[in-house]
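I have placed the structure first, in the form of structure tokens, so that the comments after it can refer back to it.
Only one protein chain is missing; all other protein chains are in place.
Per-chain numbering from 1; labels A, B, C and D assigned in written order.
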């Protein structure tokens, strides 16, 4: 098996696949919409305007239409026309802000706590059941509880992101700390390095890649959760935007939202990937 | 650092923490909701909820109330009284069914596809951008698109679970296959073992632990997504039940739902953990 | 428009009807436990659904044979507004008139004048809802631009109280029982009943695919009879408590029975310390006046949802099946209005359905 | 003795079994080794000794068909080696057992690759027989993780011998083992190779090991541009026994010669081949 692949060839293949997919989609819809749906009363059809005159199935938008709409949205992403009508860039910024806040607080809690848990096998075993039970709970189940108890919707949204994204960081930090190579701890011990010196100069850097992996998983989950949180809280953000476009059934906009969510998620992941590379060590 | 911890001590500590938490919660709410508002017209008061009648807002339920409700729900988990009123056991069964279906289909697609991708560095590099962009997309963003294109809400729900849970399996299978130890492939080559023999007897078992890890992440995500999917599709399932209890502002039921979702999620995770142990090999 | 002669037997007996768990759906829901569907030879499953967008999508996908919709939704869908392409659905009967309210958070007790609402956030159930149009008209009458001076969001009715409690919204113009529920939980008070804005306004509709009367006339007729009968039954003040008991349970509205009773009987706590007695707080009237549709269309034009000229009367005639509803009412011995057009008095202005353009032109605040 | 290995001639024929003809290996601008010529006769045991990085593993991989030379050819039995073959078994340094199969299954997997028509029970029997030959009757059902390092390597040896190859290729097979286990395994391999009359080619860092096992020892200079500097003929009488090897006359002289090469001459010879050095026929040294 040959492991080296020229980046160019891969990129080319990516583009070919993309082109085939979009082309196929475009072609498949070519002439759709003229499809003979149930024959309509012509009098009725006349009322519906020309688009409706043919009736029938709701067509999927073509990629070209989506592209046009995307261009339109991206050509002025930061406009604000009243509280209900803001550019897609602003919506993404809102979502990002919420995610970063919730994720940031989660990191501030999870990393020190995970450190403590990782250092104590007893605490680790004792807290594990709680973590395991709380971890799989969906954001949409937390949200009502948060809205009810916190009584502040923007804090609730941040709380839901916090509670959903804390677990991977907590588990990974605890694991990373508990799995620090015995060898290095022995080095620190024979050097009579103190607790703090050992914690910050040996254990933390040793566990850093594992912690970063946890953070990477967490930010993925935080971003996954934002749409749910914003749909329920509403007002601003890409999740609310999706909700609005859904209420208006603008499929093109929903496709664009999916693309945007994917791209921003990818960017967040890459960013943490870079951070992970910065603290990575290899032997 | 001592690594051996008696399971008893850990369990005891777990229980102590739980007791402290629940006790604190119970005590904190002792007397809440009795906010001595102005004396009200008794006729008026009769029309209000207990808390509002005394001038407050409906408080958080106490753990003891939640416990009583939990007992009540679990004492008859499988009743069916009409399409919108079924026992919690049935709801969980519905959710499990959907998750297993969506997850099963995802596994059937992801594992062979991941195998092919893992064997070909070129394909791997070419498909990676798509996977990376689609992976962070939230179930709630997929849902409208699915409802629109599939035009069947129960298939849509399964599709959303499928699309959200496929990525970790795909990535892990591809990674596991591409990372099979060169040594073992060399053994197979020197033995002139054929392609299929190598694939099934060497690569698959070698990659199995990584694949199982992917499946474990995937089932976690599938279970995280079910609430979102069922909330929108409605009718049955624990997600719908949460939604329903939220409509009724029954915080006790939401807490129970969170607990149930957590426990079932934990059970699913443990099950795949057992499967992972069955295919694990160590050297 | 005259429907065809009715065969005696329904072509399709097993039907699925989607609904949202609000009191507006009372006739659709109570027809099930009280046996009206069965009586007319139908086997109906009523399915609770999470929100209006889901109702719409499942209706388009024909997962539902008929559905509980907001009265403006079939109009918008038929015109291709808010959907990717026109979906011919029709209002077979109106479910309820009145029965909505503006609920404000308790902290706004002193803000009873809408002119002081600048900057507040309100929820309505859906963009294409009478609630949206009434709230907009109401604040516009007070001189506020509903798009610039306040914020209006679509929130599924069941989430309104939780959002009000979390101070995520300052108030909502929403369907019952959630107005009453907000009072019941001590979260808000009823600012006004929509009855005072437009007495007899339509709210929710019983919607069917536009092709149903043609393709399944038997089923359609049976369904209409069941619904009209249930509507009439629900409307009788004497039956209201019985109906409340029938629909409060977890299979339907899943709310405390007292809340539903207060809504249906009109004897309710207003959240301000008063017990109000408004027996016609909600009414159940099946007849889909075309004038209602025309007013809705003028509002869709007013707020920029409908951007092209349409023949209001013709669309109303196509989408609001007044003749079919009238026939069913007549068969059941109910009084049928003579004219499908009715002059309305809305927010202190007279609305003449024959002069929609003049009406529209009279507003200062519009898109 | 299994039938497959009976009709082997033990006499050294004129044409060597393996002929390495002027192979070189280059990675971009760096040449690991070049102009390497040597032969391995039928039934002969050849050891290759040299410092780390001189390309020993690469040469062995080329002989095994797992790698290809940048220049030159390798002939086995007169035909060019085009890829891995069941005729040439490899014993890897890291035992390379697949850890999810038991010892028996590991051997049976190899046997099944050779004898595709054998039923499962026949494979299992043959695998147990092969394990018995290396003294592992009792461990057939254990997974590699339940075996000690020495036992693992024994299973690797059983696997290689089970398919009765014409040539055994071994890349530092014992270097990860402790001295005691190493000694036992050296004797095992020596016995098996002799019994089957096989050709063997082994890489080692351990001079005692080379002396114990080999008929000839190829000494390589340091890389880059490594060469076969000389070929030491091991004239110590066979069979040799590890426990008494160091008491055998001639042992110390042989060992000291090789040690000297490793410590100094491997380095000094690296740059400058001595006069009259012909890479096609590296000097043979008999001590």
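We take it that a contact is a pair of C-beta atoms (placed from the backbone, for glycine too) under 8 Å apart; a residue touches a chain by one contact, two chains touch by 3 or more.
Remember, predicted model here, so these are calculated numbers, not experimental data.
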Worksheet item: Missing chain touches which shown chains?
Response: A, D
Practice prompt. Just name the one of D:69, D:156 or D:183 that touches the chain not displayed here.
Written response: D:183
Worksheet entry | Interface residues of subunit A (partner: the chain not displayed) | 183-184, 186-193, 197, 201-202, 205-206, 208, 279, 281-283
Worksheet item: Given the full complex, what residues of subunit D touch the hidden partner chain?
Response: 51-52, 178-181, 183, 205, 222, 242-243, 246-247, 252, 255-256, 259, 262-264, 266-267
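Just so it is clear, only the chains that are shown with their structure count from here on.
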Worksheet item: Touching two or more other chains, which residues of subunit D qualify?
Response: none
Worksheet, complete the sentence: Within subunit A, the set of residues that touch 2 or more other chains is 58, 60, 144, 148, 246, 249, 251
